[in-house]
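One chain of protein is taken out of this complex; the other chains stay put.
Order as written gives the chain letters A, B and C; numbering starts at 1 within each chain.
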Amino acid sequence: MEKLQNWMTALRRDLHKHAEPGWFEFRTSSLIAERLSELGYAVMTGREIIEESAVMGRDENSIPEQTDRALKQGARKEWIDRMNGFPGVLGILDTGKPGPVISLRFDIDAVEVNEVKDEKHRPFKEGFSSVNPGAMHSCGHDGHTAMGLGLAEVLVNKKETLKGIIKLIFQPAEEGVRGAKAIVEKGILDDSDYFLAIHLGMGFPTGKVVGGSSGFLCTTKFDVEYHGRSAHAGAAPNEGHNALLAAANAALNMHAIAPHRDGVSRINVGILKAGEGRNVIPPNALLKAETRGETETIATYMFKRASTIAKSSASMYEVEFRIYKKGESITTASDEELVDIVVETASRMDDFNEVEKSAELGGSDDAAWMMKRVQEKGGKATYIMLGADITAGHHNEYFDFDETALLKGVKLLSQVIGELLSNH
Amino acid sequence: MEKLQNWMTALRRDLHKHAEPGWFEFRTSSLIAERLSELGYAVMTGREIIEESAVMGRDENSIPEQTDRALKQGARKEWIDRMNGFPGVLGILDTGKPGPVISLRFDIDAVEVNEVKDEKHRPFKEGFSSVNPGAMHSCGHDGHTAMGLGLAEVLVNKKETLKGIIKLIFQPAEEGVRGAKAIVEKGILDDSDYFLAIHLGMGFPTGKVVGGSSGFLCTTKFDVEYHGRSAHAGAAPNEGHNALLAAANAALNMHAIAPHRDGVSRINVGILKAGEGRNVIPPNALLKAETRGETETIATYMFKRASTIAKSSASMYEVEFRIYKKGESITTASDEELVDIVVETASRMDDFNEVEKSAELGGSDDAAWMMKRVQEKGGKATYIMLGADITAGHHNEYFDFDETALLKGVKLLSQVIGELLSNH
Amino acid sequence: MEKLQNWMTALRRDLHKHAEPGWFEFRTSSLIAERLSELGYAVMTGREIIEESAVMGRDENSIPEQTDRALKQGARKEWIDRMNGFPGVLGILDTGKPGPVISLRFDIDAVEVNEVKDEKHRPFKEGFSSVNPGAMHSCGHDGHTAMGLGLAEVLVNKKETLKGIIKLIFQPAEEGVRGAKAIVEKGILDDSDYFLAIHLGMGFPTGKVVGGSSGFLCTTKFDVEYHGRSAHAGAAPNEGHNALLAAANAALNMHAIAPHRDGVSRINVGILKAGEGRNVIPPNALLKAETRGETETIATYMFKRASTIAKSSASMYEVEFRIYKKGESITTASDEELVDIVVETASRMDDFNEVEKSAELGGSDDAAWMMKRVQEKGGKATYIMLGADITAGHHNEYFDFDETALLKGVKLLSQVIGELLSNH
Partner (left out) sequence: MEKLQNWMTALRRDLHKHAEPGWFEFRTSSLIAERLSELGYAVMTGREIIEESAVMGRDENSIPEQTDRALKQGARKEWIDRMNGFPGVLGILDTGKPGPVISLRFDIDAVEVNEVKDEKHRPFKEGFSSVNPGAMHSCGHDGHTAMGLGLAEVLVNKKETLKGIIKLIFQPAEEGVRGAKAIVEKGILDDSDYFLAIHLGMGFPTGKVVGGSSGFLCTTKFDVEYHGRSAHAGAAPNEGHNALLAAANAALNMHAIAPHRDGVSRINVGILKAGEGRNVIPPNALLKAETRGETETIATYMFKRASTIAKSSASMYEVEFRIYKKGESITTASDEELVDIVVETASRMDDFNEVEKSAELGGSDDAAWMMKRVQEKGGKATYIMLGADITAGHHNEYFDFDETALLKGVKLLSQVIGELLSNH
């Protein structure tokens, strides 16, 4: 097991160094595919597992450039070709014996953050901080990927004891909740009896585990673009159609949307970029925003209000307007039956000194689409939080985590799978 | 003269292709210095003609990178070294004979605009559009520079007929009214009896000339920075200090500053950039703005109100705030006596079919600092508008001009100088 | 009992007709005082029960006019004199026997709403709608007052069976949460072993009762005044200091205060009045607003943010600014022990066909100050919701309620008191 820990640590650091943002995980996916293939898994990638019509927030124009970048950083050409622009990997271990279908989700993308260059930050000090500007594994998905491949090996090694089918899903573009729905829509999960997702960190220390989650917020990620007309700000101000002021108004009024009586609502205009020159009436503007709600009703209310405001700001300044959905996720909750199995399994393990039944996510993860689909088809699903000491909050430029949690995670998943099979 | 026209056209196109923004005109300046030196002018550059304490809106951090870029694009190493980070050139033709000091200003910088890539645009079609992203000669300063060097040659060729001293000032960073004051503060103009500035285009057709200008607007260019605190927009919105909303408020309220009873006032927030990620309360924001006024009283009123608003927006959102002056210019007007000489001279020339006495600038040019200094010291100054057909408005990405105007301009300046000397 | 029902109905209708807003309940208080006195209660009023320094939101200037109005409408002169400008009545029934102190709160003020004049509205049709413009018992406090005096009579009639001391508190200015704190600060409740407040309606039908309440929102009611400088909007706009725009900004940005991670927060700018004339830069503005929070931390956060915004808006427009607290209440919850007694008592009564243990208030009532004081001193408190069919929502101009609930309420309170005494 120590060997596996070391292998996963090395892999995680390699992935950390070559962090790839959502829908650009070409190098990562090719390494996953190669490894799963070596281990004997049936491997699918690209449009085999991605329903293109359900893809959200993918920057198609950057695919060629990002593919080149990935190849230069060691991506495997044969797998890149097979992906054909759509990263993500599915590894299937079919035991040939009757039994349940168990699916697991590991997300593989980095966050759009610049990693700090500071000797106090271990990845920088030890030389594995991200070489890709604007991309950093500051949410731990590098660890998730390492756990997924670690588990893949563990399962193969005990294949004789297994039955049914195990599906390891390496999902692209979880950040911005953009990727899961496209996998769900491909039907990958429709036959699953059990579904497990796992996230490390989450404010819990190494040695703690939480069996299930609730409080997923429904969310919509969206961009708003304004196109007006430039004009010389000194000589002909009345000839301009000011996109910057349209955007400023939209931002301000979106934040003033009345809260909903039925529960938590959120809005954030996270990014605003507008204008071309100091002395030019700004002809364009871009807002990157998100709405959230505790329920679908609230989420729908928030997005509808935000859309109305975005549109009215455009008409107020006589500028053209477009709104693009860039990601979307829903609310869900873990199944108590499955949570109990995780909790009982973890309680028997030496790896964990604290086991909690359930916690609030208080955010969004598009694993929710997968959980919901499995539940709708009659299966059981849970979202496990795996404690791991972290050096800074998720998405922070100083984020790093205790790598010893990786082996704990693999062992937990392996034993939960064993437990699920023994019940059948 | 046809040879000179061709030479200026070729030079203008070379400069157009290698457009350099304000304070980065290293290649341009080195070519100017080399040429003036060849022609026998005494040449000064760098801190010899720039008072560093009066420099505005210079991005010091980019100097090394821009110097490298200039060298790769053919800048002369010896002149780059002599500039030592401060572009701009003064060429002095001292006739050795008693006579007046006549100074002329030619501005040399490009605008921060991306030149269009469209076959309908001559510079693109004929292969001389800008190779430097974010820099385009869309205001005609490439033409001004070519005229300055064309005039330099013409004057040398008729040096025998001249007397007194002629100073050719090639000014950096006119865009954003950043460069002239630093030259004025160095005292370059203090001994000038006459001062001439010239601008091509300005809405007038080739063959028309306007002898003088009024209606220069006083202006202040400034940046506002906000620094707040980021926070997870879903999980802890109250922990953020929202710099984007501070900036949006500032922009909106600045545009609502009440107009001044005494005349024209202007404000423009031309650029707003804020935020780091869609789901992060935005911790930073930048505004690039300008105020203008027909008089100093109005300009002072506008900038004071804008500053108050910028500051109050910061306190409203509990973010830190800084305001930086990036450029500044004043109002001025041409001296009638000198205008009359330009008008009479032009009226006698075949090059012009329409001669107007004066027009409103309706904008700002920091040649105003130079004019004011010369006038304060007892000299006379004018700002000539040289008609030239243009393909799109100044600062537009499709801007191009009729190059036949260049020779007309050189001839006019040469003859006006002759006229001025004959009066002495 | 039918006689008591009729008596209460008649009283309620008389009070409804002569509705008096908060701090102006002179007629109401004098009638209460007279009746309690007749029944043999020790009666206190005015500053005897009101701590003037803790009074909030009282319009001192209108006291003379409102006193006159009350006298014309039948207020008792001797009691008006004794009140000396401060309405509210305390009736004390001291049994002379050892036993607990039981305090009950009945609020007596009307809402600042114009009652509808519509034949479909029973109070109008039957001639008992409010004769006082801008004042209507649209929250049922007329019923509360009638129940309080009904209970006073019932208790006197069974005085032999009682022990200890019973205090009937008739509180002014509950609307806007302005009156309770001044009574608490006088120490009236400090010796109470039990405290009961009761509110009719609340969305529950006649025949239902809820024993206790939680979810009181902490709230602050406040006014913001801006004073700027007027100027002619056409001839000298720059000379004005625009209070209207300061207020508009404050309103907009207050509504954009980020929600708090820990729970429900609210803000409302309910009223904005600004300006003097169409062609005058507005020299003054008034905002009437409120903040709320599920906890004191949240409420403090909201009011602090609102204050900061109000102040920054003033500095943005260079206007003077004042903020006045007009009312304040806190969060609290009923004591389970006391709730259980209410629930058990009600369950044994024929008057109620549905008894619930607890419900969320989802709003604010300054009975919370009284509950908290009693609890701090070691006593037990609850806030009972008494079902009563209503014709429109609380505070609506069509509000009316099923008067048969009044007798049910009196019987419940009487029996709960009996139960509390029997436990001692």
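Here, a contact is a pair of C-beta atoms (placed from the backbone, for glycine too) under 8 Å apart; a residue touches a chain by one contact, two chains touch by 3 or more.
Please read all numbers here as calculations on a predicted model, not as lab measurements.
**Q** Kindly state which of the options A:Pro259, A:Gly275, A:Gly363 or A:Gly409 is in contact with the chain not pictured.
**A** Touching the chain that is not displayed is residue A:Pro259.
**Q** Hey, which of C:Arg261, C:Lys288 or C:Lys304 is the one touching the hidden chain?
**A** Looking across C:Arg261, C:Lys288 or C:Lys304, the contact with the absent chain belongs to C:Lys288.
**Q** Touch as defined at the start, partner being the missing chain; which of A:Phe24, A:Phe106, A:Phe216 or A:Tyr301 qualifies?
**A** Looking across A:Phe24, A:Phe106, A:Phe216 or A:Tyr301, the contact with the absent chain belongs to A:Tyr301.
**Q** May I ask you to list the residues on chain A that touch the chain which is not drawn?
**A** Within chain A, the residues touching the omitted chain are 235-240, 242, 245, 249, 253, 256, 258-261, 281, 301, 308-309, 311-313, 315-316, 318.
**Q** Since one chain has been left out of the picture, which residues of chain C touch it in the full complex?
**A** 112-113, 176, 217, 219, 221, 232-235, 237, 242, 244-245, 247-249, 251-252, 255, 266, 268-282, 285, 288-290, 292, 326, 362-364, 393, 395
**Q** State which residues belonging to chain B touch the missing partner chain.
**A** 252-253, 255-256, 258-259, 264-266, 362
To be clear about the criterion, only the chains that are shown with their structure count from here on.
**Q** Let me have the rounded angstrom distance from the C-alpha centre of chain A over to the C-alpha centre of chain C, please.
**A** It comes to 50 Å between the two C-alpha centres.
**Q** Just the number, please: Cα centre separation of chain A and chain B in whole Å.
**A** 49
**Q** Pull out every residue in chain B that's touching 2 or more other chains.
**A** Residues 235, 237, 242, 245, 249, 281 of chain B each touch two or more of the other chains.
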